[in-house]
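Removed: one protein chain of the complex. Kept in place: all other protein chains.
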Amino acid sequence: MKPPFAKLLIANRGEIAVRVLRTCRDLGIKTVAVYSEVDRNSLHVRYADQAFALGGKTPAESYLRGDRIIEIALQCGAEAVHPGFGFLAENPGFAAAVATAGMAFVGPPPKAMAVMGDKIQSRQEMVAAGVPVIPGMTEPCPDPAAAAGFAEQIGYPVMLKASAGGGGKGIRVVRSAGKLEAAFRTASAEAEGAFGDGRMYVEKFLERPRHIEVQVLGDHRGRVIHLGERECSIQRRHQKLIEETPSPVIDAATRAAMGATAVAAAEAVGYYSAGTVEFLWSEGEYYFLEMNTRIQVEHAITEEVYGVDIVEWMIRIAAGQELSLDQAVQPRGHSVEVRINAEDPELGFLPAVGKLRNLRMPSGPGVRIDSALYRRMEVTPYYDSMLAKIIVHGSSRDQAIRRMQRALAELNVGGVKTSASIALEILGTEEFQSGVYDTGFLERWMAGGRPQREPYAREAAIIAALHRHHLARRRSIRRAGGGGLSPWVAQGRRTGWGGGGR
Amino acid sequence: MKPPFAKLLIANRGEIAVRVLRTCRDLGIKTVAVYSEVDRNSLHVRYADQAFALGGKTPAESYLRGDRIIEIALQCGAEAVHPGFGFLAENPGFAAAVATAGMAFVGPPPKAMAVMGDKIQSRQEMVAAGVPVIPGMTEPCPDPAAAAGFAEQIGYPVMLKASAGGGGKGIRVVRSAGKLEAAFRTASAEAEGAFGDGRMYVEKFLERPRHIEVQVLGDHRGRVIHLGERECSIQRRHQKLIEETPSPVIDAATRAAMGATAVAAAEAVGYYSAGTVEFLWSEGEYYFLEMNTRIQVEHAITEEVYGVDIVEWMIRIAAGQELSLDQAVQPRGHSVEVRINAEDPELGFLPAVGKLRNLRMPSGPGVRIDSALYRRMEVTPYYDSMLAKIIVHGSSRDQAIRRMQRALAELNVGGVKTSASIALEILGTEEFQSGVYDTGFLERWMAGGRPQREPYAREAAIIAALHRHHLARRRSIRRAGGGGLSPWVAQGRRTGWGGGGR
Amino acid sequence: MKYSIENRAGQSLEGDVVEVEGGRYQVRVDGETLEADFADVDRLGQCAVLLGDRSFGASVETEAGDETHLVVRIAGFSYSFRVFDERELAAGVLDSPGPGRAEVVRAAMPGIIVGVKVAAGERVEPGAPLVVLEAMKMQNEVGSVHGGVVAEVRVAVGQTVSAGAALVRLEPPTDG
Partner (left out) sequence: MKYSIENRAGQSLEGDVVEVEGGRYQVRVDGETLEADFADVDRLGQCAVLLGDRSFGASVETEAGDETHLVVRIAGFSYSFRVFDERELAAGVLDSPGPGRAEVVRAAMPGIIVGVKVAAGERVEPGAPLVVLEAMKMQNEVGSVHGGVVAEVRVAVGQTVSAGAALVRLEPPTDG
């Protein structure tokens, strides 16, 4: 089969660059890597057919240099550019510049990207397309009476938010009409004091919302389909940590309804390529949050359940091919992803750095690894902390969770702290196991002094002593045997007797 | 969910022991490993909850010691024993002894195992059950006339085989009635000369047969289903090297027919657990070859395509659970497996030994690794040469093949020769790509002076020089810096000037 | 050889390790004697360990090249220890952080100080945030592991620090 392109440049690094590169190999497309100074030895460089230095260490000096990247792509004869995620992936100017230079941009039309990138414009477009958004005022209101009227319209509970707000100041949740006026006055006064602006908004308050998103795929003909939802409510600071599909709260009928809504959202902006429509879900209702106009970190769980390579379709569509899948595509089983981030969960998820010395990667039935890890890799502070993704697939949710627990038990990323340990703990909680969790779960659980499970504390201590003993013994053997010297000479040199040249 | 057993002993080693152990973890079953002297540091030992030494290095001193294994299982409170494949897996005496000791044997009933283990008895049972076997005489015939009569019955071409035959002597293929008598006389004379016995058999001759097998699963109630076929015709010396499912020559109707035949074969012997019915397929006809009454090496490709964990079902069934799957189970996509054997394809697949120094394992979309490999593992001559299996899954055969090529390009098993390189070559042949191959293909192709593809010969030579240069430079730095000695002292010691203690 | 093994919480275990033959040991802890079999399989820290008949595939690393500071991971659970042998205990080399000892809180990565939450003389609890460090566009609170009394704050808001830079020095609380 003829490849969709002869050569493609990947304008990214790390795990996603390797991920895209692998699909290119599966399609027979030659790959071009670009790399910053610190990424010279990266897997995405080693596995590529050609590689070009961008220079620098920071994103601004390297992966954000759109002009330089386009120059390289033209120079080496690439026919297409895949931006991955982050960096230039949602930059409509870059997407347009790639097209202007005569290459295919592997992503959506720049116009759709621009509309969806603008909070206000996207909300207006979605309302016009009949996509549910979180009910709320579009203009600030000056007095409690107007607020009460609007609250009556959208129904309680509501949230009062300071127009100039930030940092949690001037925010009140109001659960009944009788309490609105007092709450408005104190919140408004608080906002006035804090920001010099007492104007307030009223918005629908969502109880324990879940973050559920829908994957869409569209082609240039205007055919758009969805590939079900992803449940992404295990978050801290709005960063997802564990994702699964199907969502424990979505049944087939809701899936079809949310899917149709996501397709309508995409169609409204003339979308093609892969994209994700994010929703907040609460008590059976769902509301448009935003659309991510790129491949997403957690796309792999959808691939496992639908048996579809989403990156492949992005590339085929960018080459003008028609989407041959239709909405009859069926999910099978359950998939879970854990992100392996370089960060210390015991110190507030502080980003961690270090050199990877002792790597052990899981494998076996139902386990997929999308990773950029290699032995002696240096984890630097310059880029996103995501190092790898563990993805599992099982015939049931229960099996998928157990497989993830098994995979995390096999994993060892030695030399840098990672989020793997906390993910393993979360998977074991009653909340996760039962599927009853929301976007606030992780932070509540961490703050609430989660139970410390330390099943091997004593054994680990004994192993530490054995290892220390072993290290000392190995060193003494090395010393004794080093360079063919007798133990006596080695001993002499170590203690400063005899030996020479120093 | 309550595990089917609390604790299970795995009476095996290497890749299959790890494979079984992983499913136990997925089911919440504690695992007990047994190990021979050379396997002390193996992955199957490290990943188990408990481990017991069997002693010795040879199979007879270790994994074949059924009595000792049962003793260990009883001592540690195991409720079940999984035999893997090889060793005791098809030993009805061992299966019965496990049951007698009050534990569950994870496999079929000993009686079914015994019947299927006997070539003559199994053929008789299959004929009685209406399963097609290769048409042939059941008694030797003394003269050409009887042979001609039988040949007329089963149709040409036929094969004349010496009753006492072996080593290819006294064998003739006869394609028409006119040539039978002469062929009979010369073959019979040849047999008379070679073995002192001129009696001959007549059997149907299969043109370019393919080895195609069907996976079955049955429970104690007598429900038996099949999980489609596996195409295993890429063989050398009857050892499979590459397997795929579906077979390129089997359509849905044939799959259903072969599947029904395999189910009938299993039912005829009261089979439960997982098993494989092997067929020879030629020109649209298929014939029973034998039944393997155990999990098979290549089971994973069926798991990928059907989304079923076969080892899980073996364990559940051994615990008396009912098979909840039914024949409506549907395959999805295509899967290919390559066995990574320690052997040198350039020297007639001579088994290879060595220490694994430089490991690089593939991963990414569609790639599953079932492996017992680890850095510094010693490959010894004591056991089967299979070290690992690479299994890929794709939405089409084309995608699956390309993924396997990608995975093999990523793989490096440094320090021991493996079959990976020849597998990569085979995947690239026109025969494999078109799906038109039979069990004779690999040997014909190897013998026929296969084309040498050496796409990176020049680059590899340059890299060899760079590496040699690098090694010398690193050594000189180590020498200069080693132990804090000045380069002068180090130089002196190296050349034998000064230094002491030797 | 006798070892003192101290965990993050400052609890310690005394162990006596005697090598019986290559790779096989007798370990005595709390009056209990265990047969142990230990191998650093790949010389990178993948260890095959038997304690009696229980089997472990442990991952062990030293932290920051300090042989007394070991991280042991078993089945995904991670444990950090300080391990001292009897000679070190006798010599009193326990000068490094731990409860009841001085602690220097350092920047785990390069960044900019955007907040200082304590002043010299203040008493802080284990885990309490001391400094806010901005790195990778995220604000990170840097805390003390063991707590104590702030002896010195070495940085100020706006300052750029490199990885490993000392931020705050703590001393053990004087009331024990």
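Letters A, B and C mark the chains as written, and numbering starts fresh at 1 in each.
Assume a residue touches a chain if its C-beta (ideal position, glycine included) is under 8 Å from a C-beta of that chain, and two chains touch if they have at least 3 such contacts.
Predicted model, so just to flag it, every value in this text is computed and none were measured.
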item: Omitted chain - touching chains that are shown; value: A, B
item: Residue of A:A11, A:A33 or A:L206 touching the missing chain in the full complex; value: A:A33
item: Sole residue of B:I212, B:V305 or B:A420 that reaches the chain not shown, by the stated touch rule; value: B:A420
item: Which residue of B:A6, B:V173, B:A252 or B:A461 touches the chain not shown here; value: B:A461
item: Chain A residues that touch the omitted chain in the full complex; value: 33, 40-43, 45-52, 76, 374-376
item: Contact set of chain B toward the excluded chain (per top definition); value: 237, 344, 347-353, 357-358, 360, 375, 381-385, 405, 408-412, 414-415, 420-421, 424, 453-474
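As a working rule, only the chains that are shown with their structure count from here on.
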item: Arrangement of touching chains [line / ring / star / complete / other]; value: complete
item: Centroid distance [mean C-alpha coordinates] between chain C and chain A, Å; value: 31
item: Overlap residues in chain A, where contacts from two or more other chains coincide; value: 405, 409-410
item: In chain C, residues with contacts to at least two other chains; value: 44, 46, 54, 56
